[in-house]
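The complex is shown incomplete by one protein chain, all other protein chains being positioned as in the whole.
Moving on to subunit A:
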Amino acid sequence: MAESQKKYELFDANQLAADEFFQQWVLNPSREATLFWEQFLKENPEKQTSIEEARRLIEVLHFQLPAMAETKVIALKKRLENSIRQPLFVSETPILPLRQSFFNRTRWMAAAAVILMLGTIFFWQYSNRPTEYTTSFGQTRQVTLPDGSVVNLNANSSISFAQNFSEQPVREVWLKGEAFFSVKHTANHTKFRVHAEGLDVDVLGTEFNVSDRRNTTKVVLQSGKVQIKSAKQSAILQPGEMVEFSHSTKQLAQRKVPVKRYSSWKEKVWLLDGEAMSEVAQRIEDSFGVEVVFENPSLANEKISGTIPTGSLEEVNEILSDLLKANCVLTNHKLIIK
């Protein structure tokens, strides 16, 4: 919005507070708006008090209104489900063991044999080398798949898929590291499958984050519906839930999480809310390929909250020094926290 600075020169605090452009800046500051008001203040320093007062007035207007009781919310959703005669609730089956009867196993083996044969035939026909995208440490990239789905690849990760990906009965990708997927729904409802270490994620159209680092594969669902299958278990994820799969115990665990915290990396920031510094150190190691060394071990337990821009390791280092009030030194391949 190109507002003119002149317009505001004669405004008092009340007029500023009632101005939509000013309110928008206080409630939801954009970079342009912040530049605008900084510039305005520089040229009209006498307006500082008015701006502060107007700002404060808007900031305290934080309302709470009575909400609908949770039981009523569910009852109304069921009523709606009945009247449109279509399911609204994503099935709430928690983690279920997959039956592994002898019959099942032979069937799987037969299926595997068929797939192997088909695979060989496909290989002969197309001699199709999969397309692969990789990122190095400190780098993220966005990849658009042939079907229009978008994958944000985090640092030190790779994704691969067949060249004739879109024509397959199931759209399959293989992931190492971490990625955020926005999957496009196709007209004929083709499944989309992500293979991560020890886990398959099956989806229709949806948005979710998959990371497999440090012997744990994590899937966090932002919207839509996905099904997770490990060798022995399966789970259906609701938006806002995460499934963790431990590579050592081969067990799935499901819980609710703040999704933003797991996908903010694609906006090049980490949102931290009381994470231990040791966890942040792991992220740094995974994303930038340096080793984090604590000279004062108690700092590893320090809880960190806030937003860390992750454009470069230097930037992360600077903000960490600030947050921890410690001296962080960056050497070749090491980040030393003193």
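Just so it is clear, a residue touches a chain if its C-beta (ideal position, glycine included) is under 8 Å from a C-beta of that chain, and two chains touch if they have at least 3 such contacts; residues count from 1.
By our rule, contacts and distances are computed from a predicted model.
Enquirer: Choose one: "PadR family transcriptional regulator", "Chemotaxis protein CheA", "Branched-chain amino acid transport system / permease component" or "Sigma-70 family RNA polymerase sigma factor". The correct choice is the protein name in UniProt for the chain not shown.
Expert: Going by UniProt, the chain not displayed is called "Sigma-70 family RNA polymerase sigma factor".
Enquirer: Given that one chain is not shown, which residue among A:17, A:145 or A:337 touches it?
Expert: A:17
Enquirer: Taking the full complex into account, find the residue in A:7, A:77 or A:303 that is in contact with the omitted chain.
Expert: A:77
Enquirer: Which subunit A residues touch the hidden chain?
Expert: 13-15, 17-18, 20, 23, 26-28, 53, 56-68, 72-73, 76-77, 79-80, 83-84, 86-90, 182-185, 204-207, 222-225, 239
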